[in-house]
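Here the complex is missing a single protein chain, while all its other protein chains stay put.
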Amino acid sequence: ENKVVAKTVNGKVLASPAVRRVARELNVNIHEVPGSGKKGRVYKEDVISFNNNKGQVATSVI
Amino acid sequence: MSNEIKTQVVVLGSGPGGYSAAFRAADLGLDVVLVEKYSSLGGVCLNVGCIPSKALLHVAKVIDDAKDMAAHGVTFGQPEIDLEKIRQWKDKDVVGKLTQGVGGMAKMRKVKVVNGYGKFTSDKTIEVENADGNTTVTFDNAIIACGSSVVNLPFIPEDDRIIDSTGALELKDVPGEMLVLGGGIIGLEMGTVYSSLGAKVSVVEFADQLVPAADADVVKIYTKYNKPRFESIMLSTKVVAVDAKDDGLYVTFEGKNAPEGQVRYDKILVAVGRKPNGHLVAADKAGVNVDERGFINVSKEMRTNVPHIFAIGDVVGQPMLAHKAVHEAHVAAEVISGKKHEFDPRCIPSIAYTDPEIAWVGVTESEAKEQGLNIEVANFPWSASGRAIASARTEGKTKLIFDKESGRILGGAIVGINAGEMLGEIGLAVEMGADGEDIGLTIHAHPTLNESIGLAAEVFEGSITDLPNAKAVKKKK
Partner (left out) sequence: MSNEIKTQVVVLGSGPGGYSAAFRAADLGLDVVLVEKYSSLGGVCLNVGCIPSKALLHVAKVIDDAKDMAAHGVTFGQPEIDLEKIRQWKDKDVVGKLTQGVGGMAKMRKVKVVNGYGKFTSDKTIEVENADGNTTVTFDNAIIACGSSVVNLPFIPEDDRIIDSTGALELKDVPGEMLVLGGGIIGLEMGTVYSSLGAKVSVVEFADQLVPAADADVVKIYTKYNKPRFESIMLSTKVVAVDAKDDGLYVTFEGKNAPEGQVRYDKILVAVGRKPNGHLVAADKAGVNVDERGFINVSKEMRTNVPHIFAIGDVVGQPMLAHKAVHEAHVAAEVISGKKHEFDPRCIPSIAYTDPEIAWVGVTESEAKEQGLNIEVANFPWSASGRAIASARTEGKTKLIFDKESGRILGGAIVGINAGEMLGEIGLAVEMGADGEDIGLTIHAHPTLNESIGLAAEVFEGSITDLPNAKAVKKKK
């Protein structure tokens, strides 16, 4: 339970469950994705475009 | 007779965790075997947990509401209570309907149900014992969903008059004097049922408040409202001995609010917690680690230390709640099917379906303090809620907890009638990372109890007009 709570508080990423899931599916570390929304909110499109550019930026994630 | 089955996925236990995992796996195209020792599917939750308790609580609520209405012009006579009929309704129309539904859906999904007690014999096989013969299930992947059992206290004698939650749900009779040992959710829910049905119920709790996991200010409202319901609420007190005599159960207490000498009860409900069943499935034969208490440790993918063996539900840890089990179940099944998925919620809701209900989700105030978080708490007291007033139930309150700096909501708690139904919004808000303003600017219908969530957010934002506004601009003149 503590793990869950700590995530809420320490996770600086502002992203909804669906966005977090897309990041997982794409092997994207969501903490690295710059958010385009208010207060840095990360949207699906942010994750997807980060992933599309990833090939050039970083080779291995995980 | 001995059978052999090969399957892609075997699920051990058919509780909310088990059947959800089995169904999700089947829907993802996998062959699934579901092992369950009882003929009725659904586990603790459907058979002797969530569901029958809520059926009895519904009965209790109607009895209480009818009684309360006398003060407002509608007087019912003392109701005639037909325990047999209540039991039948609970067992057939409620539990029976749901467990049959699960059984029917298993068939529909071609999930093969194997009845009997299952134990690992290797990391690829489970042996299911059944009076009609054993079945060996050879699997590619296993999901352990064996749940939890009631904790018994060693110093309490065996006696028909001493029951656990399962015994309480059987509703054999309504005792005269009843002691509920444990002031957590299950104890209070059952205490509510029996007191509404006419028993004189006392509650003893070792901690210094009821429902220790919830915030003190929230629980205090419950406790105050329920003073008349209970004969006594003994906090910071424990039972040290029970003497079972012919004419009653004589209980000795110790602690801050312990009564002197022995106190006689007709029935005792022991509701001091549940322990995981990890030790009962021969997990060692599969190489799966089980800790001392019986919990099986898992990753966010719900994998045990053996990568093709997963575990979910009560057996993997707190909170032991059906909805946690279901979401973990989906993750396990999806991961097995090859999807990337993790159990990674920001919050898991808890509800005591008492009267009033106590419901909370996300960070509590006391957790926030422990963790040194910089929070701000916003309360909306139901004494200012039109709907609460129109329902003559103004004791409640809605409490939201915000991160002071970002304004983001971290959690919330509600005590009041229907509180549990309102957690969905707070949970979604926490998951979405909503601000106070997001919630406050969302138009909530008037007059509802759930508008108190919007109003509490307005208290935080300083835009509240349905209460005095502590953040109002101070006028100069």
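Descriptive notes on the structure:
The letters A and B name the chains in turn, as written, and every chain counts its residues from 1.
Methods note: a residue touches a chain if its C-beta (ideal position, glycine included) is under 8 Å from a C-beta of that chain, and two chains touch if they have at least 3 such contacts.
Keep in mind it's a predicted model, so treat the numbers as computed, not measured.
Interface residues of chain A facing the missing partner chain: 16-18, 21. In the full complex, chain B makes contact with the omitted chain through residues 16, 19-20, 23-24, 26-29, 45-46, 50-52, 54-55, 57-59, 62-63, 65-66, 68-69, 71-77, 79-89, 93-94, 97-98, 101, 105, 108-110, 321-324, 326-327, 329-330, 345, 347-351, 359, 361, 384, 386-387, 389-392, 418, 420-425, 427-429, 431-432, 434, 438-439, 441-451, 453-454, 462-463, 465-469, 471-476.
Methods note: only the chains that are shown with their structure count from here on.
Centroids of chain A and chain B (each the mean of its C-alpha atoms) stand 32 Å apart.
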